[in-house]
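Our next item is chain A:
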Amino acid sequence: MKHLIVAGRRIELDKDGYLLALADWSAPVAEALAQQEQLTLSDEHWQILHLLRAFYAEFQLSPANRPLIKYVALKLGPEKGNSLHLNLLFKGAPAKLAAKLAGLPKPTNCL
Partner candidate 1 sequence: MATLHVLSHSPFTDSRLSSCLRLLGPADGLLLCGDAVYALQPGSAQCQALDLMPDGIGLFALDEDLGARALTAPARIQVVDYPGFVELSCRFDKVNSWL
Partner candidate 2 sequence: MAKSLLIISRQSPWSGPSAREALDIALAGGAFDLPLGLLFLDDGVLQLAPAQQPAAVQQKDLAANLQALPLFGVESLYASARSLQERGLEPRALTLAVEVLDDAALIALIDRYDQVITL
């Protein structure tokens, strides 16, 4: 079983590296997940991660790319809610990678 050790706590991951328990998420866990992806989280990243968690709280599912872009545009405006910005932040796979870093399940409607 994959796992991370964050601040002495063992955090279980699924085979694709997503958190098994949503409640395990915290800022240090997000940093550790990002490190595994060779990514350093900037304010821009955090803004999207917090928004994704709000999306999940509202709809109880992880968005595919299109709805993610739409939702970000709705909440933060079109400068942030466009595929170029999100692709640059999340290595070309915003729905999958941002969901992983935000501690959400893997998006199911996203090939």
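Per the selection procedure, all candidates are chains of the complex that A comes from, given by their letters.
Quick note on the criterion: contacts are C-beta pairs under 8 Å (C-beta built on N, C-alpha and C of every residue); 3 or more make two chains touch, one makes a residue touch a chain; residues count from 1.
Bear in mind that the values here come from a model prediction, so they are computed numbers and not experimental data.
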{"item": "In-complex contact of chain A, chosen from 1 or 2", "value": "2"}
{"item": "Touch list for chain A against partner candidate 2, complex", "value": "58-61, 63-67, 70-71, 74, 108-110"}
